[in-house]
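Complex shown without one protein chain; remaining protein chains in place.
Per-chain residue numbering starts at 1, and chain names A, B and C are given in the order in which the chains are listed.
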Amino acid sequence: FKEALLWEKSREGRCAFSIPTNDVPTAQLDPEFVGDAPELPQLGEFDVVRHYTRLSQWNFGLDSGMYPLGSCTMKYNPKTNEVQAARPGFTGAHPMIDDELSQGALALLYNLEQYLAEITGMAATTLQPAAGAHGELAGMLVIHAYHEKQGHQRSKIIIPDTAHGTNPASATLCGYESVNIQSGPDGILTPEAVAAVMDEETAGIMITNPNTLGLFEENLREIADIVHDKGGLVYGDGANMNAVMGIVKPGDLGIDVIHFNLHKTFSTPHGGGGPGAGPISVVKKLEPFLPVPRVEKTDDGYRLVHTTPDSFGRMLTFHGHFGVLIRAYAYIRSMGAAGLTDVSKFAVLNANYIKASLKDDLDLPYDRPCMHECVFTDKKQVNTGITTLDMAKRIMDYGFHPPTIYFPLVVHGAIMIEPTETESKETIDQFIDAFKAVVKEAKETPELLKKAPHRPKVSRLDEVTAARKPVLRG
Amino acid sequence: FKEALLWEKSREGRCAFSIPTNDVPTAQLDPEFVGDAPELPQLGEFDVVRHYTRLSQWNFGLDSGMYPLGSCTMKYNPKTNEVQAARPGFTGAHPMIDDELSQGALALLYNLEQYLAEITGMAATTLQPAAGAHGELAGMLVIHAYHEKQGHQRSKIIIPDTAHGTNPASATLCGYESVNIQSGPDGILTPEAVAAVMDEETAGIMITNPNTLGLFEENLREIADIVHDKGGLVYGDGANMNAVMGIVKPGDLGIDVIHFNLHKTFSTPHGGGGPGAGPISVVKKLEPFLPVPRVEKTDDGYRLVHTTPDSFGRMLTFHGHFGVLIRAYAYIRSMGAAGLTDVSKFAVLNANYIKASLKDDLDLPYDRPCMHECVFTDKKQVNTGITTLDMAKRIMDYGFHPPTIYFPLVVHGAIMIEPTETESKETIDQFIDAFKAVVKEAKETPELLKKAPHRPKVSRLDEVTAARKPVLRG
Amino acid sequence: MRYLPHTPQDIAEMLERTGHASMDDLFETIPEKFRINGEMDLPQPLTEWELNAHMEALSQEMCAFPKNKIFLGAGSYPHYIPSLIPYLAGRSEFATAYTPYQPEISQGTLQGIYEFQTMITELLGTEVSTASHYDCGTALTEALLIALRKKKKLNKVAVSSLVHPHHRQIINTYFAPAGFEMVEIPMAADGTTDLDAVAAMDDIAAVAVQSPNFLGCIENLGRVKEIADSKKALFITSFTEGLAWGLLKNPGSFGADIVAGEGQSFGISQSFGGPGLGILTARKKFVRDLPGRLVGRTKDTKGEEGFVLTLSTREQHIRREKASSNICSNNGLNALTAAMYLATVGKKGMRELAQINHDKAVFLRDQLLDAGFEPAFDRPFFNEFALKAPKGYGVKRQELKKKGILAGLSLECYYPDLKNHYLFCATEVFSRQDMENLAKEVKNG
Partner (left out) sequence: MRYLPHTPQDIAEMLERTGHASMDDLFETIPEKFRINGEMDLPQPLTEWELNAHMEALSQEMCAFPKNKIFLGAGSYPHYIPSLIPYLAGRSEFATAYTPYQPEISQGTLQGIYEFQTMITELLGTEVSTASHYDCGTALTEALLIALRKKKKLNKVAVSSLVHPHHRQIINTYFAPAGFEMVEIPMAADGTTDLDAVAAMDDIAAVAVQSPNFLGCIENLGRVKEIADSKKALFITSFTEGLAWGLLKNPGSFGADIVAGEGQSFGISQSFGGPGLGILTARKKFVRDLPGRLVGRTKDTKGEEGFVLTLSTREQHIRREKASSNICSNNGLNALTAAMYLATVGKKGMRELAQINHDKAVFLRDQLLDAGFEPAFDRPFFNEFALKAPKGYGVKRQELKKKGILAGLSLECYYPDLKNHYLFCATEVFSRQDMENLAKEVKNG
């Protein structure tokens, strides 16, 4: 069924809000400043409830089915985390309240910083960045502040072709020019490629490990040494931390600064596109540059330090996405060290299982042991006229969210699958069967795929016209 | 999609429960008493969440759309009521705790009793009955205890043909034989019909007002006098109180005992078939017979009285469906007297509006001013071979729950529609348009109706085989 | 008011169509003299925010778990409830749905209840289960009424005096107008039902015991079966603590004909005693005698599997005065909640959780004995037990209330012979420290 837009259902005089009692005299504001009441829709409470209940029914969420999105780690979002974040002592806390009145929150922040530092094998953490990309920016700002402090700012940064799109964008924001380098034939970076471009005008390298092909960058330590030798720093994109928790510490590989996506690795909900959280951890020598405020532990409890001499400043109005941080904290406390290690093990097992199960059906450009995800292409289907997009749309009809497609860019027609550790063998088997069925259909009934999806509320949407003649409000 | 049964998804060794830490020694129970662990399904937490999320998607609830069920008052269930019932001070309260430790709950119970007594114009209320039918039984038990106390038990009870099916069943439980009488040509009871059967062996009459044809029993006072003259009592089925709150008090019409359905009139959720709550209010002379415990207000606060000399006893283990009572209390406190009166007014307006809008399309057996609901039949469609059932199934395809059908029994092929006051004019107009479309289809494309519904997850289900060869467990 | 969507314009348009001049005209069929003059006498309406403050204040006046330590069972048990349960059971597609009389758009509720029926019979070792009743007391009463209907010539049942006292009150309430009689079976010295006493009873339609019984003791169900058989009476059992079946031999394995029970322990909050969950299950041969709703599996016109309410010819809306019960709505949402709980706990969790309950209760009992209590009965128990209190305990118990501890239920008012006896309960929610604290308080007088 179609659900009308809010304002189409509006009727003059309705109000779904319980207007609070006014127990003080009315004060007339100088009419010079008073505007007309905004033309918001006028609805009853039941209208609002039904409207959003229906909208929700048109959405696919994790609880609806598997979400095999490469590099986007869509794991189960535990319900208990929602309970923790909803405690009134947290939700009703003002961010500028005096330290002694917010010890609970400060303790949580302090300890979460410690946990993340331990997981990465680094010295310090800031929880302020609001999302993964914001974390990347924080990392770049740290690197920028470091070089500034060294007395010689640099102008370039090395970015491999497998990088997330946010990497170059974040570097640009700090005024760095991206130097793109290619992965080697095995899908991983070679020390030679890095050595060829690394110089003393280069601030460092941004590297994702495991990379977006799902492969562990085996030469990372060697690459880090090359970069360090020239006075550069190594930025780690931690989007794929889900593969290596408890297995290897990025700090041990020579990474100097790394960001997390708490909404990936640490089970906080994606919310249909945020809010996320993108903390960064850094090695000891970079700690002075972290943003303020910092949380400190003293004998009298926890306190916020609002200025430090070398900090690059502030990047969010308050203390980060606290509501998201609570959930990540609850998750880490629920899992413990052994649990997080198991997370990575099962995430890698699941990905390898899918790789092994589908490699006869889909082209596998890099047939190497993968980590948390595997990347296929549509090469085997291309002769039938069927593309990655067609298969992705068709898989919706089988009750699955499509994988990430056409990324990483280095792989033509990429199909990037990350099952995550919370999917059971049965669900994965169903997904494999569904994908095999789609591959079969690609040969036998390609029209079915071309017109897919068939089951959702709407069929394939015209994105070209949407962009050419944008209609962005009602 | 099909969602497998729980045990089909079970795998040995999984557990979705967080096993509590055991900080005391294990105590071996005498093996003589120990059984095998029950073969419950073994699932992970994500399995359980997805299972029930999917099941929920196959259910139609009030938030999904209009529910025009005659006599079953499916009004909006306010979300704030859920918040109130979930407060830990209530959910964690043990029912046998000492009075001084449960003053909040006792105050709520006491005051809710008072409010219901005021709404009915009666003297006293018990909140113990667990559902409407249980309330009917409570009413019958009061009547039975009253006659017992008078020293002469009676054997019969008068029940009109428009009564809910629970009425005769409740009377039977008290050993009363049902004496069925017919409504008059206007769809309401005549004093003559009652006078003809009322005698001193008859305990009283069970009467629904407004009745299940949606009509106000205009002769009720006169009928009550007839019954009272012979020493009988008048039981009011309060299922339809939604029509007359603040308009008329049942006590003023000569009713001696009445039950409520809090899950109808007072907005508590139906829960897919309960739990509900069925309090009864009684006139002064019947108060001594109410079930124990009773809540009393004293100078020191509230207390429970566990025995009273003439009480008929106890009918539920504890104090009624307290969680449901909280919601009803919250609703009454939110609405106030004027609000509840408006409820009845708009409920009646909506029903009359539907009656006026559909009477050209559907046969209207009693064309009189209706209260909260109106009753049509399939007489106009019968020549096309289309029945009430077909139309009801087809209306699902338009996004509405079907009306109550084939009830009341006095109307052949009845279609009983109660919109309730919380439906807006637009929603009702959509319902009217949908029903008109179905009526049109009945003429033009009857096959479409015969095979309806078409949109839900399953098509028409075989209820005959289900009953003939019952499969009641997996 | 935010729940009432009618605008003045809506009202005018609608009255025009109905042909009424005003809203008051809608009530023209109600004689003027009966109309309410003025307003009902109810408190002024509260805003949502005032309601929040008012209800929070009321709830704060309660002694409640987990804020307080309430060592009390007796039919209502504090247990942990996984967070997924309130979320899932609170989804409005479940909570705001009507009785699934229209199965095509109610498959969620119906499959959920079918799974409930299956898991409950698995747990209890029986063959058929209803979709739920109000609570254990009413379910047990219905069980006894089944027996009286099956044995039409008899009007008497034998019920253990160790069945929950409130349940026995309910039985009496239902029996009185029908002229049925409940004969109570006395207590033996070991805190179980004195089954020898049944030998002397004649013409009884059923023998009913609760196990674990009100005093926490595990009954000898094997002997109940023998006695019931010897009397040609139905063998009926009940229980108030469902977690016991994670550890104990289930009643079905002893040949029980009908099992009634309380399902509150299965993920349902105590909520001052309600709504709970009445369980009523039986051997297959009683399927058409069971009152209340049943969900069955069937197929649709396309051969797809689906679920429906079935065997409704037993029910009041079809049979009216000939129905086997007047029960109409039951506690369906709580049955669904219990199913969610059982699916969450599973086979492994159920056994471990039951063992923890037993361990905690044994530990608490040992602690209390050490603190001066005396054993009352020498009989195995699950998570509840009765003890004889040391001198002066009544006063101590009053003091403990002020510290937020409720230490046991006085049994004297239910069993006058058990002067100074208290019933205690310990579940997984009590820590060792909670129990040691209690013992220390008692010891220190």
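By our rule, a contact is a pair of C-beta atoms (placed from the backbone, for glycine too) under 8 Å apart; a residue touches a chain by one contact, two chains touch by 3 or more.
Keep in mind it's a predicted model, so treat the numbers as computed, not measured.
Remark: the absent chain touches shown chains A, B, C in the intact complex.
Interface note for the absent chain: among A:K149, A:K230 or A:R333, the touching residue is A:R333. Considering the whole complex, the residue from A:F216, A:F376 or A:F435 that touches the absent chain is A:F216.
Only one residue from A:A123, A:A193, A:L316 or A:V382 touches the chain missing from this view: A:L316. Listed by residue number, the positions of chain C touching the unshown chain are 48-49, 53, 66, 80, 82-83, 87, 90-92, 428-429. Touch with the hidden chain on the side of chain B covers residues 11-21, 43-47, 49, 53, 78-80, 82-83.
The definition used in the following text is that only the chains that are shown with their structure count from here on.
Comparing the CA-atom centres of all chains against that of chain B, the greatest distance is found for A. Separation between the centroids of chain B and chain C, computed from CA atoms only, is 20 Å. Spacing of chain A relative to chain C, judged by their CA centroids, is 46 angstrom.
For chain C, residues touching at least two other chains, in rising order: 3-5, 10, 48, 82, 84, 92.
Contact with two or more other chains is made by residues 11, 44-47, 49, 53, 78-79 of chain A.
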